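Apart from one protein chain that is not included, each protein chain of the complex appears where it belongs.
After this line comes chain A, so read on.
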Amino acid sequence: MSSIQPSEKMRTRDVIAAAKKRERFGKLVPHILLVVTSLTVLATLGIVYTLLKETFIFFTHINVSDFVFGTEWAPFSNGSPAFGVLPLLIGTLKIALVALLIAVPVGLACAIFLSEYASPKVKKIIKPIIELLAGIPTIVYGFFALTFVTPFLQTLIPSLKLFNALSAGIVVGIMILPMIVSLSEDALSAVPATFREGAYALGSTRFETAIKVVIPAAVSGIASSIILAASRAVGETMIVSLAAGSTPAFNLDLTGSIQTMTSYIVQVATGDAGYGTTIYYSIYAVGFMLFLFTFLMNRTALYVKTKFREDY
């Protein structure tokens, strides 16, 4: 018996030492984790800082008002390069509008069908397909637009160019569809069943219940999903780069080649504009505008969702 005692004492001491070590380590852990977590803040700061810094240099080359209000975008012109951003904005707007015209009606119809009409069985089939649609890379959509949608539309509209805003916009619409469907469906499903039961008890049909009771109750979530989808359409790059061309156009024509903010950045990046040239800095100015637009839209979506949410 006596021969065991010293080693038992050792064990107790070891246990205490280990516990103390654990405690010291335990105190250190949150600090280490906080540092790692703060890296995400560093990423945002990095984005804002690089965009602002290079944009600032760009504005030492080009007048701010010439950039914001200029109607000609011709950075590669040898004689008189022009950096008026409005053609790029119009191009971006065309894509976003066509996309929303496709995605909002179809997306909402699909969301209402899923939440108000579909049986659980049908829901179980359609929802994974929508998830699948959401997981397809945009490069695939871009290829789809260029090789399938454009030739098909050309049989309907013979004057349609190979690169055009219409087919790119339609495919961007298909790309943002899953977002509108799943976010709106979430909002509709969150409306309590008692609302529907009340409407049914008063003799409403399912359509009347959906239009007059459920949708008004879910309108903040639906509006926020549309704004988020619009922001996604504004930031979409690969579909427009492949299918919409790279000709800045200051008009309202949908059948011709255009250029968006994103596809301009891609055009410069694939070419060889030297470091330090005005063209090099211009992609940051355009990128900053893009960042600003999407940031404001995302914030608005969040604001609409929380501010106008009805709590049941």
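Some notes on this structure:
Methods note: a contact is a pair of C-beta atoms (placed from the backbone, for glycine too) under 8 Å apart; a residue touches a chain by one contact, two chains touch by 3 or more; residues count from 1.
By our rule, contacts and distances are computed from a predicted model.
Not every chain of the complex appears here, and the one that does not is recorded in UniProt as "Phosphate transport system permease protein PstA", selected from "CheW-like domain-containing protein", "Energy-coupling factor transporter transmembrane protein EcfT", "Small basic protein" or "Phosphate transport system permease protein PstA".
Considering A:I62, A:V85, A:V98 or A:I112, the position touching the chain not shown turns out to be A:I112 (whole complex).
Only one of the listed residues, A:V266, A:I279 or A:V304, touches the absent chain: A:V266. Contact with the chain that does not appear here is found for just one residue of A:I16, A:V68, A:I157 or A:L302, A:L302. Residues 22-23, 25-26, 29-30, 32-34, 36-41, 43-44, 46-47, 50-51, 54, 105-106, 109-110, 112-114, 116-118, 126, 129-130, 132-133, 135-140, 142-144, 146-148, 174, 177, 181, 205-208, 228, 231, 234-238, 241-242, 262, 265-266, 269-270, 275, 283-284, 287, 290-291, 294-295, 297-299, 302 are the ones on chain A that touch the missing chain.
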